[in-house]
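Below, a portion of the complex is reproduced, with chain positions unchanged.
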């Protein structure tokens, strides 16, 4: 792997890693996997690393620049938002440091490699699943659903846009909520909906489309807490992430007549980005673009999924 | 209680406020503590009451030495301290303030509010204050607040009551009442330490005196053995000639009008009309609640007028902006220095400059040299005791703080001065200097509206005197007409009834 | 006779007092009217109890915040503290299998958390804003480190009984509603009937005067934080029971702002010295009603923040204009 440059100095090679900070479960779990992977690789292969998390883009840019000041061999960047990090990312490229960008795209910038889960595909897949699930109802007329968004960043937008691109025209959005990825917020929003809307409106809802497993947990609690007179006609709720808690819902949700579905979107994916970084360090050439495939999980396949490597890695720490 | 304080020393940084001071108070004695501004009186009392510890020296009570005094401990020893500055919680009710830290309780956990209210009201009534114990303190005026502070000390069976200038905001009637209560308590062998800059008060109520000067003990003795002149010389340390300032001055001819108030109405006064002439000193007086307090602030635009107009030579004044009033040539030295005067976080120098900045200084930038020179001039003129004008104003003694406030306004060189109890806490020597200054101002053609309740001040200064009763002018007296008795009669309303 | 006279005195509350003292009712009633106009079903028993249920966790915190603000201080660490205690509480529950132990743990942990704030403020002489800014950041970090990002989830064995605490009802009234009411009543008694209550206001009104009256100002401040902390502990216990799973990264986030907003729109002055527990109680409900109205009126989700901000300003304005000034 050694290049001429390396021969000159005995300084260890350095990998810089910058991620968002832990503001909800998915980022938190990811950070943990990311740190574990880089730590393990560094120990095994004798390189040095600097790891920093930051809550917003200004702070992330700062972290990128600080690490850049230490002359890293490679930089792995998971931007809070792609566009906002363009300037910082450009500085990395200008300094001729290979850059791996994870999970978000930076428009107009071609880093050494990009790797991401496919949020649009998740939305599209979910749309198709919803179409199938409600085939009969859709044929008869409209199907009302509720939407629980994550927040106003790009990831949720991609998921919803994907969903809208494939979902049948007869799906009618009744109301949309912004949960800020919070289980509690989702729960309270659902409770308020159930307690203040007319019986007819509540009974018209057949599906709930969400951006995250955690949001689903809140909705499920709210449904369990409902004591009103309306009949609950909801038949399908989806999550994204396919975590341990969601697996429980398939058999023990405590709710009758509701099916669940989720997409794998594992926090352990970030390990792949770190691996790519290490490959660059070793001098390998990378492809420009890697997509981490996502899988649909529902009551038909969740048991198999729980035996899979992907699931095991996720809970290996 | 027999109190001895021995060899007390206390320094604040480089300032030695007390140097080896000893003094004692016997049971059932009223002990006058005398000294110029900054002599160390308050500091000595603060040590006694445990506000802060002494650097060295001992406090011995009934023969037993007390170590590590705290406010709580001194309370438990039945010592009460009426502080020089008001220390009330404005958001609490009167009775809650009076019992603060020593609530009555019932059922072990509950505050017995009813009992507190009854007891507090009793004490307030016994002092003829007319204050309702259930009012919120923020609604009281300055004199009433001071009465509450005093009443508070009388609630419990105390053995030693320290009064640090308790009468600065009180009128003679209230002072009389206070003295009769003190005498009654003295019979029950309660001791008092009484600090005041008003000589007549000291001579009428105190048994013994102790004089401090520059933080040092000078002399103790019996008041009956000295006279006012002697006492004054003792405390300033040099000969003192208390010439009557006013006699030298001729009553000014009723020259040009400088301020004219017509039918002024406010929350606590109504229909006040008067004209102030150039070079004139007009005194306003009245008992607490008579409206003088608010009248002073209203004339300055600081309280809202509900009716009436104020005009100067240049026409009607817009009373909505204090700064505009100031720029029309009116300045006001407010009462209640702690709440309305000092800015505790600012240096002495900045405290001094503030009014000048807003009214006179027309450039955005401050000229340090000019600012320092201005202060130096005032310092000399008013003999303010400061070590550095960059120190915080709170490091000064009460009287010296008051002088800084005076200087803040005198620098404005206004045509009209509203002086609301401006000699609050100022020592004898300096008081005369201030009277002289007021007369000098008048002679230079300035006019002064002087709000006071001390007859000696009225006597020293007034060309004319307005007496307020229940918010209305009950009498307008010329220099030839007024006397202490008449003013008292007018301010209690008895005078008017006699006329009817 | 005497009692009568006294009542007369106490009853002498002037008109001005009436409007200042009860102005938070004004905002509350206004908001209620808006809610009923937007949706007549707002007044259903289900929905009304729901407002209390949803307000309970933050509301209990807000009671502690009331004391803190009345004494002229502030606490930004509420959310992180609640999250930390909840998470640890779940661990205790999972290992000990005892609801009681879990409750006791939460209360004691809350006390400690409050005590730490209190000691830093009083012994360290650091402004409460800074102390609690630091502990806010510190506790969140601790819980993330302990959970390594993952959630703290109640085990199967305890799930049903634990969940039932928050989800259950007693005599038809939701438990959470009862908890909120009990804490409000206890706090109101504490503040209006005991010495301690008077001291809290005294410290907020004029610290120096309080000290010179022999009140141990530092001790009072520490006790205030400790009381508040204990309430956070209770809130944490209830939150854990309500969610049955605590996300290290996000649980409780924003509680401090909700609690402060509740206190403020309840008519307590941010400068200290004055405060009304019942006002805070109404403030908590008002925040809930705002949220419910947003959903009922189908306000576009991104505009919720704007509408909430405007309503808070209007609610406080309605009170301060009444105050004259």
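Things worth noting here:
Each chain gets a letter, A, B and C, in the order it is written, and its residues are counted from 1.
To be clear about the criterion, a contact is a pair of C-beta atoms (placed from the backbone, for glycine too) under 8 Å apart; a residue touches a chain by one contact, two chains touch by 3 or more.
Keep in mind that what you see is a predicted model, and the values were worked out from it rather than measured.
Although each kind of chain is drawn only once, the file as a whole records copy numbers of A x1, B x1, C x2.
Here is the rule we go by: only the chains that are shown with their structure count from here on.
Chain C has the C-alpha centroid lying closest to the overall centroid of all protein C-alpha atoms shown. Each chain gets one centre point, the mean of its Cα atoms, and the points for chain A and chain B are 71 Å apart. Put simply, the C-alpha centre of chain B and that of chain C have 44 angstrom between them. In chain C, there is no position where the chain touches two or more neighbouring chains simultaneously.
In chain A, no position touches at least two other chains. Listing the residues of chain C that touch chain B in their complex gives 2-3, 6, 9-10, 12, 193-195, 197-199, 201-202, 204-206, 208-216, 273-274. Contact residues on chain C toward chain A in their complex (touch as defined above): 39, 41-42, 44, 46-47, 50, 53-54, 144, 147-151, 153, 167, 239, 242-245, 247-251, 253, 291-292, 295-296, 298, 301-302, 304. Interface residues of chain A facing chain C in the complex, by the touch rule stated above, are 22-25, 27-32, 149, 152, 175-178, 180-184, 187-189, 191-193, 195-198, 214, 217-218, 221, 224-225, 227-228, 245, 267, 317.
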